[in-house]
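My questions will all concern the structure given below.
The other protein chains are all here in position, but one chain of the complex has been omitted.
For reference, chains read A and B in written order, and residue numbers begin at 1 within each chain.
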Amino acid sequence: MFQATRFSRRKRRYELLARAVLFLMTLLIVAPLVLIVGYLVYQAWPILSLDFLLTNPRNGMRAGGIWSPLLGTIYLVVISLLVATPIGVLAAIFLNEYTRENWLTRVINMAVLNLAGVPSIVHALFGLGAFVLFAGLGKSVLAASLTLAVMTLPVIIASTKEALAAVPVPFREACWNVGATRWQTIWHVVLPNSVGGILTGVILQVSRAAGETAPIMFTGVVFYKAIKEGDPFAYSLFGQCMALSMHLFTISTQVPGVPKALPYGTAVVLLGVVLAVNALAILVRLRLRSRRKW
Amino acid sequence: MPALPKRPGIEIQAERAIEATIRLCGVSAILFVFGIFFFVFREGSQFLFHGFKFREFFFSPEWYPTSQSHVRYGALALIAGTASVTLLAMALAVPFGLGTAVFISEFCGPRAKETLKITVELLAAIPSVVWGFVGLTVMNKLIIELFHTPIGLNVLNGGVILALMSVPIIVSIGEDALKAVPDSYREAAIALGVTRWQLIYRVLAPAARNGLLAAVLLGVGRAVGETMAVLMATGHAVKIPTSMLDSVRTLTATIAAELGEAAVHSDHYQVLFIIGILLFTITFAINLAADLIVRGVRRG
Partner (left out) sequence: MVTSSNMIEIRGLSVRFAGHEVLKSVNLDVRRNEVLGIIGPAQSGKTTLLKVVNRTIDDTPDVSVTGSVHVDGADIWKLKDLPALRRKIGMVAPLPVGLPLSIFDNVAFAPRMAGLRDRHEIEARVERCLRKAALWEEVKDRLDSLGTRLSGGQQQRLTIARALSHDPEILCLDEFSIAIDPVTTMRIEDVLKEMRSQITIILVTNLVQQARRLADRTAFLLNGELVEVGSTEEIFSETPADQRTFQYVRGIFG
């Protein structure tokens, strides 16, 4: 029937070659993830323990653990998301439920995209100028958290919009037909069925807020602050704090004579937190795909 | 049937209040973008209009902000630093990123696709300070061993790290662009008997051209704006690089490194904010361009 001609055989060879090249490229991108994580864990191994998480840095940060930076990061993440989530969700509701495609929505969408692309150091400058100086908050946990909130806002808006848009329009029409107001429709039907998508977006921003360094460097996070170990309320909103990301930067570049495992350990904990949170978001996303109510 | 009651007035009031809040939050994104520009501009504006020398800033490589005798704010070396690292990063990230996007989109079954996309997402999640740390430790050692230089913190180090950081965004937006090409294109081409590679090269790439271009642009934006990783991986030399193995300083790293020591509202402090304005403008322009290009796709 159809014999493999010389031409088609050559075509086939090109195809295999293309496939191999692209596969190799992909491998070169994927491999670093595995290698880096592996190497970091390997180097950090001697120091990883529960103790490491629960003790403060000691001896000019050349010994001890990471309790104070860890707590600070938790504060920053929680406060920034408490601020950013409502604003982001309501903004997305506005864009998806209260307006039609017009000039205003286009400008807002562009603003959201631009906000997402602002360099983290510019966020730091903004936070410094707006929250620390103009609003008079001084260098504080609050100022740093607000700066992080502005940074995480665009992604929360985008993922909420996606979640809302996934709810089919006929549901909304059915609600309006029986005399429900727009807000009632949103609150009782649209939002409950978007929670999963919204949650995914928020969870992803947890990892972003935990990992950023520049925006918090000049707005409230410091090299060192002595606090009591094991006390979850050790920091105050208007005081300063330490943070994991900043701590990693400090002990790997600013402090001489730090034993090798320490910065690796910090990096591993930070990376671990970030990757675990992302994995959680991915799981949530997979789970809700199977639990759709329609 | 007994008649329906009326809604309690307080509920109606509350609803009106919520809807007003919704409208306010809706425009908040615009407010924040303007706010960022406004506040950054504000902190640097005084010096910008009284004493800032444009010529020196853009064309002189002599950056001596803390000099006792002769203060100079020539940012050319810093601009060159940003440019060199970004260029190298893009030279690596664009082919690899687009290649991976093509691989995921056209050569993978659904399960492999899902796994790879998750991997790329996880890669994207790595914080920049951790990347910087990797540059400081792993890449540093590698470069010293491979190239026998005294220190391994240079353009090469920063470029490779930045490439790894920019790849995820190029892959994900590129893959979206390819996914958006209608299946009918693929079916028509296959019916004509082309190979997969010809399909990609001659049909899909041109069709997805705008989206792929936007992906690259956004990757550039990411690279230009990156701070911590380059701060830790490129060294601290403020000079125009002549080879990949030279240490440099980027615009972003300069702000991060010097803001802590500049006295508030001093000239040095304000110049750092001016650099911030420059960065904001560059990334704003890049994002605008990417957005317009993608919008062009939807209309065309």
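Quick note on the criterion: contacts are C-beta pairs under 8 Å (C-beta built on N, C-alpha and C of every residue); 3 or more make two chains touch, one makes a residue touch a chain.
Given the structure is predicted, the values throughout are model-derived calculations rather than measurements.
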Original post:
Which is it among A:140, A:193, A:250 or A:266 that touches the chain not included here?
Top reply: A:193
Subject >> Contact with the hidden chain (one of A:175, A:210 or A:246) >> reply: A:175
Subject >> Chain not shown, touching residues in chain B >> reply: 1-8, 11
Original post:
Mind pulling the chain A residues that touch the left-out chain?
Top reply: 100-101, 170-171, 173-181, 184, 188-189, 193, 293-294
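What we mean here is this: only the chains that are shown with their structure count from here on.
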**OP:** Let me have the rounded angstrom distance from the C-alpha centre of chain A over to the C-alpha centre of chain B, please.
**Re:** 16
Subject >> Parts of chain A lying in touch with chain B, wherever the complex brings them together >> reply: 11-12, 14-15, 18-19, 21-23, 25-26, 28-30, 32-33, 36, 39-40, 43, 86-88, 90-91, 93-95, 98-99, 104, 107-108, 110-126, 128-130, 133-134, 150, 153-154, 157, 181-184, 204, 207-208, 210-214, 217-218, 245-246, 248-249, 252-253, 263-264, 267, 270-271, 274-275, 278-279, 282
Subject >> chain B - residues contacting chain A, complex >> reply: 15, 18-19, 21-23, 25-30, 32-33, 35-36, 39-40, 42-43, 95-97, 99-100, 102-104, 107, 116, 118-123, 125-130, 132-134, 136-138, 164, 167, 171, 195-197, 200, 218, 221-222, 224-228, 232, 252, 255-256, 259-260, 264, 272-273, 276, 279-280, 283-284, 286-288, 291
